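One protein chain is absent from this view; the other protein chains keep their places.
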Amino acid sequence: MGHLFTPSIMRLVLPVLYAVVIVAVLPLMAGYIVLMERKVMADMQARLGPMRVGPHGLLQPIADAVKLLLKEDIIPEKADRLMFWLAPLVSVTMALLAYAALPIGPTFQIADLNIGLLFILAVSSLGIYGIVLGGWASNSHYSLLGALRSAAQLVSYETAAGLGLISALLLAGSLSMRDIVMAQYDQGMWFIFYVPIGFFIYMVGSIAETNRAPFDLPEAESELVAGYMTEYSGFRWSLYFLAEYANMIIVAGIATTLFLGGWLRPFASYHDHMPGTSIELLDALPALLVLGVALYCFFLAPKQPVKIQKLVMALVGGLCLAVSGVLAGSLFASPAVLQGVHGAFWFMAKVFGYLYFFLWFRFTFPRYRFDQLMRLGWRFLIPLALVNLITMAIALLISREWGWSLRLTSILAIAVTLAVAMWLAKNDEVDSVVTAAESE
Amino acid sequence: MVLNAILFYFFSVLAVVSAILMVTRRNVVHGAVYLITTLLATAGVFLLLQAEFLFIVQVILYVGGIMVLFIFVIMLVNLDVSLLQYQFNRQRFVAGVLALALGAQIFLAIKTGQKSLFPPSRVPEVLPKNTEAVADALFGRFMLPFEIASILLLVAMIGAVVMAKRRA
Amino acid sequence: MANDPSEKDPVSKPPASGAEDKPVAKKPTEPAQAGSVTANPSVPPDAPAKKPAEPSAAVPATPAVPGAPAAKPAAPAAPAAPKAAAPPAKEAPPKPLPLDNELVQRLKARFGDAIREATLDRKQAIITIAADQLREVSRYCRDEEKFDMLVDLTAVDWPKREKRFDVILILYSFAKNERVRLKAHAGENEPVPSACEIWPAANWLERECYDMFGIVFEGHPKLTRILMPDEWQGYPLRKDYDILKQDTDWVRENLGIESGQ
Partner (left out) sequence: MSDPRTTELTNVSTTVLGADEIILNMGPQHPSTHGVLRVKLKLDGERVVDSECIIGYLHRGVEKIAEHRSYQQFAPYVDRMDYVAAVSNGLGYCEAVEKLLGTEAPVRARVVRTILTELQRIASHLLWLGTHALDIGALTPVFYCFREREEILKIFEKYCGARLTTHAFRIGGLQYETYDGFEQDVKRFCDDFTHRIDEYETLLTENRIWVGRTKGVGILSAADAIALGVTGPVLRASGVKWDLRKAMPYAAYDLYKFEIPTRETGDTYDRYVVRMEEMRQSRLICVQAIENIPTGPIMARIGKVLKPPPGEVYHSIEAPKGELGYYIVSDGTTQPYRVRVRPPSFINLQAFDKMARGSLVADVVAIIGTIDIVLGEVDR
């Protein structure tokens, strides 16, 4: 039996185990992100959001999932059957495939490819086929119009997002996601502080890439009535839905890894200890946070109107308590375990923080018109990303050749890029007036 | 090592079959999808040769970029007209000759290159990171061809923009 | 309307024309209102909604107006009379009175007998004109008289008269803040000249008139039904079109039910 655990086998079993965990957890997480979105949206719109299914709507995602499974799955009569079946499949597989290289914790990573970032970018760019073929196959010119629009949007914003990423890669020097995080650990500074404009460009690019918020033109409800997803229903539609939210998590994961220091604890190099113990001050934070949540759940439990809701709330409180126990327990375990568990917590915290911005944008901004969207992409974001790349490279060069500290040179680079951004924005306004006049 | 051979044959058969399917389909979009599978299969073969940078470039460039524009054009062009047109194949003879010549060449390559039909078994333990290798080659020894190629691309892009501007 | 400017004498403002004298609480706004009315430059005092009684009253005051027809009909005096003695609520307001002010005179001078009659009903000017001159009168009203907005174009069906339809055009002039109502009599299938070139607003209004009454407006770019289904037979707003009547075969064919009721 011993040979079963030889390194080569273990190298195979562990990633498969991680993969199973991710594929299993993902739909659940996507469901709860939907709930988070509806609750945050309700909060911003002076209302309560789902409250009926489970305490404070906590069981709503399960209800949604069951509904989607039971819904009738209609295929339009003149649709292209093969494509209609294939399109959502392509979307979902590409979205799930991209998780292969995502470093959730120092050890919790399916495969540490030395071209990790490129692999994720490549695979998520294949997601376009799901949308384009879906729009084509449903054979109604509403969805075709929506599909073509989203293809054009994805292609143009991928460039912008890619360039935004490269400016962070300059600092990291390697494509492997692990090395990028380690680089941020070695340099003791998250890359967002060195190249904030790159982060901003990537954020805008990633929102456009996942068809969300001000850029959700392809399924703009009012004009094209749900764009390429119009003809889909039931489980097939939920595949698209899962793909969209999986993409959102990937995009948030990439941003966290590259700009927000992946699984690193904030102030990773700060090593002050709790008096008299070997526990670092900041390491206790996650446990305390989750403990707070647990207490709040227990506090709410008796207030729930229905008995079952009291039970579920208590259950959720217990769950949080267990998680905080694990987090606290790992404080005393070996550093590897500590890093693994806390790393995963910090990674997830940053991902959800990033997603909060997604939701926030969605509820405050109206929708861009298609030509404005394209103009923003090609005439503002991509040139800005190029300029940002060049100035960052120069800053890096100066700091390496003349020994100035990277912080100083990066601030200079940021200043130059901001100046260019102002100039670009100014004549962008002039153009938008011109095009408005043209369109008369 | 056996896994290597299995994967190799899987990818190559997939590539050949989908290439044939691509040519024979009546519906153009199905053809495009089979073309994509062919490209992905060849990318798989690159991976087997441990050239992962090439694998990624193949996936991003061909499948992620060029094929998207292919499908874009297919959808924009009004296809009913092209379906009705008479599929000319008067050049049946020329096509035959060309196929034979190509076949002979490939056969010769296999004959002289490798003795056995199985791929070599040398799998070096630690692999040089070939992204860096490609980068060094590109910016090191082949600096000049790289610059010429980039200028060529630039000219092509400007040409496209000028033509589009005039037609709009 | 108590606050209807036309009734107001520039000097005093009768608080309300209600018959009995109501104990009106001390209204701080009272003086302001009187003040606001006269002081409000944007509402020229002599441009109330209705044809003002004043100007016609003012005319006699300046007999020196050359060429004014010598015998001023008693009309201008008449409207002043009822205002003084507040009519008891029961007694109805005066019957439509013949109207003769500059606008009517200019129109008569210009179009002669095409202007059939001009009356003042409830202080609103109504000028009846010959149907075939409709387009010329409208163009004249818009260009010279500056009635630049066609407020409404509709019709009234008087089945007992031989020319059964009244085509009504309500015009409004921004400059003079004044309304006038042109009325043309049209027979059953007698086409009426369309006012589309003069006021583009007439397009849909005439289509609705055609849809509801069957009046054909010749010169209209696309005279088709606008509210009813295109293949509907019959014109609903005609008096002889009973309220329960329906185009039963359209209903049966399109909606597949026996009848709407």
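By letter and in written order, the chains are A, B and C; residue numbering begins at 1 in each of them.
Everything that follows uses one rule, which is that a contact is a pair of C-beta atoms (placed from the backbone, for glycine too) under 8 Å apart; a residue touches a chain by one contact, two chains touch by 3 or more.
Just so we're clear, the structure is a prediction, and the values are computed from it rather than from any experiment.
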Only one of A:W85, A:F332 or A:F365 touches the unshown chain, namely A:F365
If the hidden chain were put back, which of A:G31, A:G105, A:P214 or A:P286 would touch it?
A:P214
Would you mind spotting which of A:L59, A:L144 or A:M348 touches the chain that isn't drawn?
A:L144
Of the residues in subunit A, which ones touch the absent chain?
41, 44-47, 139-141, 144-145, 148, 214, 216-217, 220-223, 225, 362-372, 432-433, 436-437, 439-440
Residue-wise, where is subunit C in contact with the chain that is not depicted?
1-3, 5, 15-19, 22-25, 27-29, 32-33, 36-37, 40, 42-43, 48-49, 87, 89, 92-93, 95-96, 121-122, 124, 126, 148-152, 154, 156-157, 168, 170, 174, 177, 179, 181, 199-201, 203-205, 208, 212, 225-231, 236-237, 239, 241, 243, 254
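Going forward, only the chains that are shown with their structure count from here on.
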From the C-alpha centre of subunit A to that of subunit B, how far is it in Å?
32
Distance between chain centroids, defined by C-alpha means - subunit B, subunit C (Å):
79
Averaged over CA atoms, how far is the centre of subunit A from the centre of subunit C? Could you give it in whole Å?
66
What residues in subunit B touch two or more of the other chains?
none
Going by the contact rule already set, what residues in subunit C reach two or more other chains?
none
In the complex, the residues of subunit A that touch subunit B are 80, 82-83, 86, 113-115, 118-119, 121-123, 125-126, 128-129, 132-133, 136, 144, 147-148, 151-152, 155, 175
In the complex, the residues of subunit B that touch subunit A are 27, 29-30, 33, 36, 52-53, 56, 59-60, 63-65, 67-69, 71-72, 75-76, 129, 131
